[in-house]
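Excluded from the complex is one protein chain; the other protein chains are retained at their positions.
Let's look at subunit A:
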Amino acid sequence: MDRAQGLRRATGLTGLLAAFGVAGSLAVATVAYAARNDNQSTGDNQGTSDGITSTDSSTDNGSAWPELSSDDGGGQRDATSGGS
């Protein structure tokens, strides 16, 4: 193996190790991020959540939201929802 070939092989090995290193770091970061979110969901310091998932205690048919339908007919209504 000449000097140039040796350098190429060494460079390739270093690159491979570096790639593993980057992948490993990403994996560690991903696990850490997931763990942090898990902690937030049970801690008092939560507050950055963008969605609401825990206040609905009456879901009973597997659907997250009720299915509404429109009603173009006139006549009597059961109630009115306006500002409160």
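In the analysis below, a residue touches a chain if its C-beta (ideal position, glycine included) is under 8 Å from a C-beta of that chain, and two chains touch if they have at least 3 such contacts; residues count from 1.
Just so it is clear, contacts and distances are computed from a predicted model.
Participant: One chain of this complex is not shown here; going by its UniProt record, which of these names is it: "FAD:protein FMN transferase", "histidine kinase", "3-oxoacyl-[acyl-carrier-protein] synthase 1" or "Multiple monosaccharide ABC transporter ATP-binding protein"?
Facilitator: In UniProt, the chain excluded from the picture bears the name "FAD:protein FMN transferase".
Participant: Just checking the interface: what residues of subunit A touch the absent partner chain?
Facilitator: Listed in rising order, the touching residues are 44-60, 64-73, 75-84.
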